[in-house]
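One protein chain omitted, others in place.
Letters are used for the chains, namely A, B, C, D and E, taken in the order the chains are written, and counting of residues starts over at 1 for each.
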Amino acid sequence: MATRTTVPFGPQHPVLPEPVQLRITYEDEKVVEVVPVIGYGQRGIEKACELNEYNKNIYLCERVCGICSYQHSESVVLATEQLWPLDIPPRTKFLRTIWAEMARTHSHLLWLGLFADAFGYESMFLQFWRIREKVLDILEQTAGHRVIQSVNVVGGVRRDIDEAQKKTVIDTLNVVRRESDDLVNVLINDYTVKSRTVGVGVMTKAQAMALGCVGPTLRGSGVSEDARLTKYSAYGELNYEPIVETAGDCYARMKVRARELFQAIDLQMEALSKLPEGEIAIKVKGGPPANETVARTEAPRGELYYYAKGNGTRHLERMKIRTPTFANLPAVLILLPGCQLADVPVNIHSLDPCISCTER
Amino acid sequence: MENIIQITKNDIVNEGKKLLDAGAKFVTAVCNDLDEKLEVTYFFSANRGVDLTCLRYTVGKDEEVPSLTGTTLSTLLIENEMKELFGLKVKDLAIDYGGHLMLAHDSPTTPMLKPKKAEAESKGEI
Amino acid sequence: MALMLPTILRNFFGGPATRMYPVQVREPFENARGHVTFNDDKCFLCGLCATKCPSEAISIDKEKRLLTFYPARCIVCEVCALACPGDAIDMVFKWRAPFYHKPVEVHESRGKRPRTPM
Amino acid sequence: MTDGMMAIAILLPLLAGLVIFLVRDYYARNVVVVVTALTLIANSILFVVKGPFTYTPTGFNWGLVIEVLDYAILIFYLYLGFTLRNWLVLIFAVTQLIPLAYFEFVMKAHVEVAPAFVVDNLAIIMCLVISIVGSLICIYALRYMYDHEQHAHVEKSRQSRFLLWLVLFLGAMNGLVFANNLVWLYFFWEVTTMCSFMLISHDKTELAIKNAARALWMNSTGGTAFIIAIIYLYVTQGGASALSMQNIIGGTLQGSILLLPVALLCYTGCTKAAQMPFQSWLLGAMVAPTPVSALLHSSTMVKAGVYLVLRLAPAYAGTYVSTAVAIVGAFTFFGTSALAISQSTGKRVLAYSTIANLGLIIACAGINTPLSIAAAILLIIFHAISKGMLFLCAGTIEHLIWSRDIEDMEGLAAKAPLTTLITALGILSMFLPPFGMLLGKWIALEAAYRIPLAAVLFVLASTMTIVFWTKWLGRLLQVLPKLGWPFEKLSLSYSVPLWTLLVGIFVVGIGVAPIYQNFVASAAHNVISGTQIFASGWDNMSLSGTSVKGLLGYFPVWALYAVFAIAVLLPLIFVGLKPTQLRPVYMCGEQSGAMDADEYMAEADTKTKVILGGYYFQDSLGEKTLNPVVNTIAILLLVIMIGCGVILK
Amino acid sequence: MGLIHNSRIKSPWIMHFDNSSCNGCDIEVLACLTPLYDVERFGIVNMGNPKHADVLLITGPVNRRTARVLRNLYDQVPGPKMVIAVGTCASTGGVFHNCYNVLGGVDKVVPVDVYIPGCSVRPEAIIDGVVLALQKLASANL
Partner (left out) sequence: MMRQLILLIATIVVAPFIGGLLFGIDRRITARLQGRFGPPILQPFYDFLKLIGKERIAVSRLQFVWIYAYLVFMVGSLLCLVFQSDFLILVFLLGFAGVSLVLAGFSTKSPYSHFGANRELLQIMAYEPVLLLLAIGIYAQNGTFLISEIFNQSRPLIFSLWPLFIAVLYVLTIKMRKSPFDIATSHHAHQEIVKGVITEFSGPYYALYQLAEWYEIVLVLGIVALFWTNPLWVGILIALAAFLLELLIDNIAARMTAPWMVRLSWTVGLILGVLNIAYIYFTKGVS
C-alpha cells in the first residue's frame, strides 16, 4: 500500500537558495525518512588551492562562500601566516576582528530574514534585509566591497579604517542596533512565529555533540563552545563569552543568532574603541616553509577549520577546509524525521546551511 | 601542530571512541597524499572546543581502513569524501554514497591524488 | 501578531525606502572596487598583472606588445591594480555594465619601463 | 392481474433462483437470469402504471407457510451458531426464537391482518429501485463471478449457488416493502438477513465467514427488537389489528404506548441500515464478491432499514423520538464521513459513504417535515443508482488491476479510460452540482434547520464527503503525460449495467423536476399521511408548506447542467495538445528522461521513482482513533432514542 | 499582439538558479527584491519555478552535476525566455576556472542572452542586466 510519498526536495526549490537535494519520504505530510543528496556545489577548491600560488588562494577561498567570505579569507591568511609563523601587527588583528564581526552582523541579519521567509513571514524578511543593506554599506566603505571584501593579504590587511570611517561605522551600527532591536523583539515574541518554531526540530545536547555540530546550532542546544575562545586575532583582548540557549529547538537557535547579532555589534564597538595605532601590514617574502598547521576561526555558522601544509615553495602541499555547515549537515538526519512538510524549510534553515561552504 | 598521536589504522575506532567518551567532539579528518601512502588525521576537540587532539595513521593506497561511522555519525560525510576524493578504501560506512557524494558520473575519479595534477592544470577556458 | 503592526504602519506612512535605481543613481563609495581599466600609455608589459591575476583574466603577448583583458573573467580583486609597477591599472569605483556578448579588450601597450626599480 | 404482479415480484425470484441452482450450464443460467431480470423490471413498471392498491393473497394458507419458514430460518441460525462456535449468533438466535415461540404457542396469537400487502407509492418507488438496480446487478454478477472464479482458480464452480441467493434477495426485498402485516414483514426481514449471510460468506474464507457471522448477529439484535415490538404491540394495543403497518402509522392506535415499539422498530431499521455503531457489519461485508456489496449496499438490505424508519415516520412525528432519530442519522453521516477519509481501500470508502448517506436519509426521516421526507425519498433513488454503479465500477476496476486499493488506481485513466470515465462520473454524481445526490443534500439542509444540531452535523459531514471523494477522483485521474489512450473493451455483462446506470444517473438528474412532481411528492405525502392516500394514486399532490416550485424552483437544475457541460465537456472538445507541447513535470530540476517519466535523479546519480501516496490522516481520523469515540456516542444516542420511546410519551 | 508584446516587457518573472556559486551573487539577486532595490517596480517577481518564469537568472559556474539540472530547468521554461548569466562565474567560470569539477560558464549548457560581470555583481548591475535583456526582448520580433 503506497501511502508513502517519496519526492525530491531541491536542488532547485524556492525555499532553498542553493542547490542541494533532500530525498524525503513522507507519510501524509509527516517526514519519515530523509537522505541528503549533495554534490551540486562541488567545485574542487581544495585541489585548486594546491595548484595556485599561495597568494591567489586568498581570492579563491574567499569565494568558497559569499556570505562568510570574510571568515574564509581571514582563515586562509591565518593558516598561511601560521606556517612561518609571522608576527602580525596588533592594529591588523583588531581590523580583522572588526570586519569579521561586521560580516557576522550581515550574515546573521541575512539569516534572520531567510528564516522568517522559511515560515512565510515575508514582510519580516524584507525588513531584515533592509537593515542588512546598512551593514553592507559600511562594509563597502571600509573594505571596498559589499560581499567579497578581499581585504586580507598574507601579512596584513589592505585597507585601514580612518577616523571619519570609524564615526560612520559607529553611527550606522547604532542605527542597525536600534532597528534590529524592534524586529528581533517581534520575532521573539510574535505568536505566529512562536507557534512555528517552539518545539520544532529539537536537538538535545548529547545529540548535538555526537553529530559534531558547531556554532549557533550547537550553542542552541546548550553547549558553550566557540572558536573565539581560542583567542585568535584580537579576541583575546575583547570581552567575549559565548551565547547559549538550552532548548535545542528552532526557536532556541533563532534566539542564539538574534542575540549574537547584538553581541557582534558590541564587539565591533569595543574593538573600534580599543583600536591600537600602528602598521597594518608587514612585508612577506618567499613561500611558506614545510610545516603544517590548523587555523580556526568562528564563522557566522560556526567553527571554520583550515588545515594547511606547506612545502617550502610558493605552492601549498595541501589545503583542507572544514566548514561549519559540513559539520552541521548530518543534523538534518535527526531534525527532519518526524516533522511536518511545512516544518522542513524551518528546520533546514534553522541550521543555517550553506552548501557552497559545505562542498567547496 | 601539537598533540599528534600516531596510531595504526586498526586502533582508530578504539582510540576515537575513547576520546569521544571522554567528552571530546569530532572535528574533521584530513587525508594527505604522501605519494606512496595516504596519511589520515582525525581531529578531536575538547575543553569547550579549545584543545585539539589528532589521531594520525598512515596506510598504503590499496589498504582497507575501518570507519568511525559505527561509533559516531559525525564522520559520515568526511569519510565518504575521503573515499571518493582520495580513493581511501573506507569500509563499513553507515551510508555509502558509493563515490558519488560530491562527484558526478563524469567528474574525474579520485581528483585529489597527486598524479592527477597535470590533468587539472590543463583546464582553463574563457 | 500586533507586534509587527507599528513597523509596517511606519513603512506605509513613511513612504517607500526604495532607491529608484535607474532614475536616481547613487554615487559609488570611494575606494569601492568597481572594475579595472588599463592605461595603455603607462603599461610596459612587465606581465606582473597576468601572473598575479587569480582568474587568468589578463594575458600578455610580449612579441606583439599586446595585453588582452577579458572582462568577463575578472573577479575585481584589485590584485593587478595593486601590483602594477607602472601604475597602469586603475580601479574604477563604478561597476561594469552588463553586455550581450563577452567582450575582449585588446590593449596595445606603449608605456616605458620606469626608472625606479619596482 | 394483481395476483400475477405480486407473484412475479415476490415468488418469481425464488423460482428463478431454484432453477438457476439446478441448471449447471453457464449459458442457460445466463439466459434464465437475464429473463428474470427483464421480467422483474417490466413488472415493476407495471406497478407504476397500475398505481397503489392493497392485496391479500388467497387460496392458500400463506400464514402457515411463513410461520414454518420463520422457524426454519431461526433454527438455521441456531445451527450456524453451533457450527461456527459463535456465541453471539447463538444468543441472538435464541432471543428471537423464544419470544417468537412464546408469542405463537403460549399466547396463541392471531396474526391475520388484512390487507396483508399494501402497495402504496413509497412501496412502488422502492420496488422500482429494487427491481431495476437489483436486476442490473444480477446481470453484472454473471460475468463477474465467472472472472472471480477464474482468478481464484476455484475447483468446483459455486456460481449457481451464489446466483440463487442473489436473485432470491430481490424477491424478499419486494415482499418486505409491500408487507403490511408486521409478522410477514418480520419474515421477509429475516430472509434478507439470511441471504446476506449466505452471500457474505460465499467465498468461505475465514474472514468471510467471520464477517458474515458478525452481520448475522448484529442484524439479529434488530430482529430481536422487532419481535419484542410485535409482542408489545399485540399485548398493549389489543390484538392483531395492531400488527398492521397501516394502523400503526395511521394514527388509529393508542399513541402513548405506541412510541416504545416504534422506537424499537427504528432501532431495528438502524441495525439493518448499518447505522453507527453497527457500521462494522457493513464494512465486513466488503470481503464478499463485489456484486454482493453492490446489491446489499445500494438497492436492497440497507435500504430495507431506511425504508422501515421512513415508513414509521408519522408514528413518531412530533415526538422526541423523531429528534433522536434525526440526530442518530446525522451523527452517523458525520462520523462515517470522517472515517471514510482515512480509508485507502476503494470498497471501504464506498461502504462508509453508503452508511453516511443512509444516515442522511434516516436523519431526514427524523426531521419529519414534508420537505425532508421528500428529500429522503429522492436520496433513496439517487443513492441506489449512483452507489450501485460505483460498486460495479469498483468491481470492474478490481478485475482490471486485481487490487482494491485506491493507491493502485493511480493512472487508471491511461489503462482503462472507459471504466475510469464511468467511475469518475459516478463519483462526481455523488457530490457535484447538479447531480441528484447534491440536490438531495440541498433539500435536506433546507429542511434541517428544524433541528439545528442535525444541520451543523450535515454541514460538517458534507464537507468531509467532498474530501474523500475528491481524493479518490484525483487518484483515478492522475496520469503521466502520454497522448492517445485506446478505449478498453468490456464484456457485455459488465457494460450493459454500467451504461444503463450511468444513463439513469443523468436521466433522473436532469428529469428531477418531473420525477419529483409526479412521484416523489405523492410518495412523500403518502408517507406522511399514512393511510388516506389510496384514492389519489400518482396525483400531483402538493405537500403542505412546499410546492414543486418552492422546492425545486431555486435549484436551477438546467442552468447547473449547462455549467457542468461547459466546464467539463467543452474543453474536452477543444483541447488538442501536440506532443511538442508536453513537458515533464517539475521535480526541482532533477526529472530524468522523457516527458512521461516519473523518475528523478537522487543520491549517487541514480534514477529514483517518484511515489505519491495519498493523505489518510491516520493519526487524527483513523479507525483506531475515531472508532471508540464515535461508537460510544452512537450507542448513547441509540439508548437515548429508545429511552425517548419509554419516557417521553 | 502589440498589447501582449508590451506586457511581456512589463512583466518579466524571474527564476533564480544557483549552479554552484559562492552565494555572493545569489544574495545580491535576493537583495534586489528587498525594499532598497525593489525590482517589483518593473513587474519582476521571483517565481522560484521554471514553469512560471520568463527570465532565468543563473549564478555560479556550471559544475558537472548542476549542468544536468540547469538543462532540465531551461527546458521547462515556456518561451519566449531569456537567460541572464549573473556574475563572473556564470559568465566564464571566473576564479574557479581551474577547479576539476567546474565546466565553466552557463553558456556551456544553455544559450545566454545577457552577461552581467562582477564578483559579486551589485544589485544595480543586476537591474541593468535585466533592463538590457528586456531591451533585447523588445526589439525581437516575436
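Throughout what follows, a residue touches a chain if its C-beta (ideal position, glycine included) is under 8 Å from a C-beta of that chain, and two chains touch if they have at least 3 such contacts.
This is a predicted model, so every value here is computed, not measured.
Counting contacts over the entire complex, the absent chain touches A, C, D, E.
Check A:49, A:65 or A:116 against the missing chain and you find that the one touching it is A:116. Considering the whole complex, the residue from E:10, E:71 or E:136 that touches the absent chain is E:10. Of the candidate positions D:77, D:391, D:442 or D:519, contact with the hidden chain is made by D:442.
Only one of D:265, D:371 or D:587 touches the absent chain when the whole complex is considered: D:587. Even with one chain removed from view, subunit D keeps its contact list with that chain: residues 410-411, 413, 431-433, 438, 442, 445-446, 448-450, 452, 455-456, 459-460, 462-464, 466-467, 470-471, 473-475, 477-481, 483, 554-556, 559-560, 563, 566-568, 570-572, 575, 577, 581-587, 595, 598, 610, 612, 614-615, 620. Seen across the whole complex, the unshown chain contacts subunit A at 5, 7-8, 13-15, 29, 116-124, 126-127, 130, 190, 192-193, 195-196, 340-345. Across the interface with the omitted chain, subunit E contributes residues 1, 3-8, 10-11, 13, 34-35, 38, 40-43, 45-49, 51-52, 54, 78-80.
Convention: only the chains that are shown with their structure count from here on.
Under the contact definition, subunit D and subunit E share the contacting chains A, B.
For this structure, the chains sharing the highest number of C-beta contacts are A-E.
Here the CA centre of subunit B is 40 Å from the CA centre of subunit C. Centre-to-centre separation between subunit A and subunit D, using Cα means, comes to 65 Å.
For this pair, subunit A with subunit C, the centres built from the Cα atoms lie 27 Å apart.
Each of the following residues of subunit D touches two or more other chains: 589-590, 603, 605. Counting partners per residue, subunit C has 11, 17, 54-56, 70, 72-73, 75-77, 102 as the residues that reach two or more other chains. Note for the complex: subunit B touches subunit E at residues 102-108, 111, 116, 119-121, 123-126. Looking at the complex, you find that subunit A touches subunit D at residues 1-13, 21, 23, 26-29, 35-37.
Across the interface of their complex, subunit B is touched by residues 603-605 of subunit D.
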